[in-house]
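What follows is a set of notes on a single structure, which appears directly below.
Yeah, one chain of the complex is gone here, protein chain that is, but the others are all in their spots.
Chain naming follows the written order as A and B, and within any one chain the residues start at number 1.
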Amino acid sequence: MQRNAVRWGLLAVFADGPKYGYQLKSEFDAHTSGSWALNVGQVYTTLDRLARDGYVAPIGSNADGREVFAITDQGREALASWFGTPVTDTDRPRSELAIKLAMAAVAPGVDVAAVVQVQRAESMRQMRDYTDLRRQADESDDVAWLLLVDHLIFTLESEVRWLDHVEATVLRRARPGRGRTPLKTPALADQHCTEVEVSGR
Amino acid sequence: MTRTAGEFVGSWRAALRVARRSTVRHRGRSILIFMMLFLPAYAATVLVMSWANLSGTSAQELSFRMGQADLIVDDGDAARTSLPSASRSVPLTQGRTVVAGPAGLAALEYEATDLENPINRGRYVLRAGRAPQGAAEVAVTHTLARELDVRPGDEVVAGMPQRSLTVVGVVDWSRSLRQAGLLVSAEAPLSGARAKLLVKLPAGQSWSPPQPGGLESGGFSYTYREGPTAAEKAVEAAAILLVTTFAGAQVVLLAGAAFVVGARRQRRDLAMIAAVGGTGRQVRRIVLASGLLLGTAAAIAGAGAGLLTFTLAGPLIEAIADHPLIDVSIPFPSIAGVAAVTTTVGALAALLPARTAGHGPVRADLGGQRTRSRLDLAALVAGMILLVAGTGVLVLAGNPEGRAELLALGAVTQLLGVVACTPALVRLTGRVAAALPMPGRLALRHGARHRLRTAAAVAAVTAATAGSVSLAIVGTARSHAPATQHPTRPGQIRLEA
């Protein structure tokens, strides 16, 4: 997966013109703000594979004697078809967080609420930190990078929402009846009334 | 400026601004309340003006009868010699005579006097032409001119014996505009009648009848100019007090109901002002300010419109009052009183909603929660106490010797008692609602949910009913009272012929 993503990502960098190897890495890092932590060796290996597949081809050397590559017609075609194909992430059901909470819910003696809370606090910590990054960004920043940060923020948001859901589901199962008839306690009925009135305005 | 004074000024300024804006923005409600305050103020102004200029126990009533005279005596030597030397007088003969009309002869009143003498000022109004002079001229009253269809220049036949007279003027008698009659010059009475003298005493002098008085010993009858007695004044004051209190309470309740509705709608705004840092007092001030604002506007407009009406509708008012408007004076203290009462009523009407607005828990108001307080029960108890107290006062004061202030107090106390009981009663009806079919249930539930508003409306209707019923009772009692009152003044001797 990861390797595939790097391969297509690097090929996409060629779309706006010929590049030599190190230039490829620095432009990719700029678009992702270094968050992929590619090393030079990995970049050259991938470049070799792209050349072998016929997606890029060497077009000579620059003044410094570095070998420069350009995208081929075949490469452009492949890139276009990558953009046109949806990602079917087969790793999704195998997320560690999903497994941890699924097991916590069935394993005896685990306080699911506590597990959820620890994770939620951590997710919110990351949320805050990514939001900081996003806030410090401005118009001049690389748009690819801004979208990547937004992706992280939105992913975290859905993670936190899912955690809320996990908590609610587990608690409802643990205390049957409570979730279904919360109106029995007068105080809760009171609050319910309030909310109805407010939203009714 | 100290901090507190600054807060005071600042909050009144803000309060008046909010009040002004909301008055303008909620036009319908504002106009409703304004009219509730304006109409009574307007009517009161017209009434006060009419009262002062036309009727009642006021000085006007006297000048309708006596003009500027201090004294009316039977003309004769005995009378003339008893008068102080510098007295001025004008002769007056009042009697009945015969007038030839299209339907034959008719007996009518006539007066013979010098119309232009200043002492007669106030007794007559010259509507057209001039005063009659000599034995061949006559002035007729408006009513007679219409009956005989004559105008200045025409002839009428009148008197005993009958003679032809030239109509030179049309007059009205101040004591009644509807009376048909004739007015001739003092030296040519139309028929026999005892002559009298209208006497203006020298300034600062008084007169007392020679002893022993009485007709048998060569005496004479007289009428002395006297203002209303203390008793009459007291009755008048009591009547004004009762009417003002009851009408005032009525308007307070009606306008109060409208203000309660307004304050409910404003509740979120008021809660917001509290959250922003308004103290309860400052929040109350805002509701109060709109009452003051509308009250003041209604007072000024009411008084102004009343005065204008009085100026423009003079003839109509004369016709209704049956007296002419002479020397119109504006009773400024009374008008100011009307304006003050109107403003006060406006403020009072806003007071109750203002108090509830200032007291409510801010959080509940912001959340739109309705407070289920035990206030209703407290109000019920207070209402019961007020009812008992009011009834007690009424029982104590409800006799001919009773003080009018106490009566007014008792009535208003009772009214307040009823008002205080209403929220609890309204809530009770809410409980009954479950047994009713849909429309009734909906109405009762709605009423019960908006208790304060319903209570104010119910109270207003109650007050209106109570007011009209008591007026009706007074009216009935009055019309059943035997007419034993004689049209005489103190000191006047009346002999039935």
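Rule of thumb we're sticking to: a contact is a pair of C-beta atoms (placed from the backbone, for glycine too) under 8 Å apart; a residue touches a chain by one contact, two chains touch by 3 or more.
What we mean here is this: contacts and distances are computed from a predicted model.
Chemist: There's a gap in the complex where one chain should be. From "[NiFe] hydrogenase diaphorase moiety large subunit", "Putative phosphotransferase enzyme IIC component", "Macrolide ABC transporter ATP-binding protein" or "Electron transfer flavoprotein subunit beta", what does UniProt name that chain?
Modeler: Choosing among "[NiFe] hydrogenase diaphorase moiety large subunit", "Putative phosphotransferase enzyme IIC component", "Macrolide ABC transporter ATP-binding protein" or "Electron transfer flavoprotein subunit beta", the correct UniProt name is "Macrolide ABC transporter ATP-binding protein".
Chemist: Looking at the full complex, which residue from A:10, A:24, A:112 or A:127 touches the chain that isn't shown here?
Modeler: A:127
Chemist: Touching the missing chain, which residues of chain A?
Modeler: That gives, for chain A, the contact residues 33-35, 37, 39, 113, 117-118, 120-133, 135, 153-154, 156-157, 160-161, 164, 168, 185-188, 191, 195, 201.
Chemist: Considering the whole complex, not just the chains shown, which residues of chain B touch the missing one?
Modeler: 1, 3-11, 13-14, 17-18, 21-22, 25, 268-269, 272-282, 362-363, 366-367
By our rule, only the chains that are shown with their structure count from here on.
Chemist: Just how far, in Å, is the C-alpha centre of chain B from the one of chain A?
Modeler: Averaging C-alpha atoms per chain gives centres 85 Å apart.
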